[in-house]
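Missing here: one protein chain of the complex. Every other protein chain is in place.
Let's turn to chain A:
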Amino acid sequence: MTAVLIRATGQNLQMAYNQSLKSLGIVRLLERSEMLASGDIAALVYLWNPLTIVTCVGSSTSPIENLVIVLSLYGACRRLVPLAAFGWVIATHLSLYPAILIVPLILILGYGPDSPRRKLFQQRASIKVGENPSTDIHYQQKELASQPMLPLRFSWRLVVHFILWASLWSCYVLLLCGISVRQYGGLGEMFKSTYGFILTVPDLSPNIGVLWYFFAEVFDYFRNFFLIVFHVNILFMILPLAIRLNHRPCFLAFVYIAISSLLKSYPSVGDSALYLGLLGLFVEELADMQFSFFLFCGYVGISFLSPVMHNLWIWRGTGNANFYFATAMAYACFQIILVVESVSAMLNHDRMLRKLSIMKP
């Protein structure tokens, strides 16, 4: 189901991309390269990703979390506000980190799906106006009318709807939870056990992240300090990324998902399956990303090496915790490189679009 939704989101994004390119008049770009169906690619990547398959085989609940995240993105792209709100509330309820997706969701609802910078549209419009000073307002209106998806204004109506629906869904979910956990200590106990567990990291079982070994070795005096530092690292990046990438909210959502799966307290390969699938939505823009082959080899290598080291350490007793932790750190480094390079490639693509739109008369 997630793959179907990704495909639909991808189609939506692609339509928006085409339209925005047309509106900028960069038809030459379209003719130069063939348009890849990014939605289909993303859906196929998600379905055939070995990490997704492994997650499903292991009967984890990650596919359900992925589904509701993609559901919210799809709902936002299609302007289905209740669906988007539902997806976001359930995703936050299941694991705390999708709460940061509220920023890209609001941006999608307000501005619409990914498009080049609004400045370009304004420049284009001003150039056009400059070129044809004699055209009357009628022509301009026709221009504007022929581009119904042009995101020049932030539509507050949809955002307010979203907030209303989100609060409605969250009240409903909290009510249901309250009723079902009443005999176990009430909502406070539930929050302490679920969100408190995610935030305070009491269980130190080895996983593919870097936090377990750190908190097994850190001195008790600094434990709270480092907990705050690690969680603020995710929160801190929300604002700069939102400022820089506010015209591409779907890509912003992808970056947020990648960062939260890198820095979360109990990551799993299900999280990386999600963002690798979403990466496929942006093949057009990220076509000339640096280090792509290196990253691919890195992911493949880590996915082979990590279970081997785990087995050596825990089942055979011949290895050390350091072997397994080294693979976890290498995995984190590869994820960092992926995030940084994809952001850089997207910004480069924007720069290229800007150059092309300026150059064209």
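Just so it is clear, a residue touches a chain if its C-beta (ideal position, glycine included) is under 8 Å from a C-beta of that chain, and two chains touch if they have at least 3 such contacts; residues count from 1.
Convention: contacts and distances are computed from a predicted model.
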Practice prompt. Could you check which of "GPI transamidase component PIG-T", "glutathione transferase", "Dolichol-phosphate mannosyltransferase subunit 1" or "WD repeat domain 75" matches the UniProt name for the chain that's left out?
Written response: "GPI transamidase component PIG-T"
Fill in: Residue of A:97, A:111, A:213 or A:251 in touch with the missing chain, whole complex considered
A:213
Practice prompt. Among A:109, A:208, A:339 or A:353, choose the residue that contacts the chain missing from this document, as touch is defined above.
Written response: A:339
Worksheet entry | chain A residues touching the omitted chain (full complex) | 202-206, 210, 212-220, 225, 229-230, 233, 236-237, 240-241, 244, 262-263, 290-294, 313-317, 320-322, 325, 329, 332-333, 336, 339-340, 343-344, 347, 351
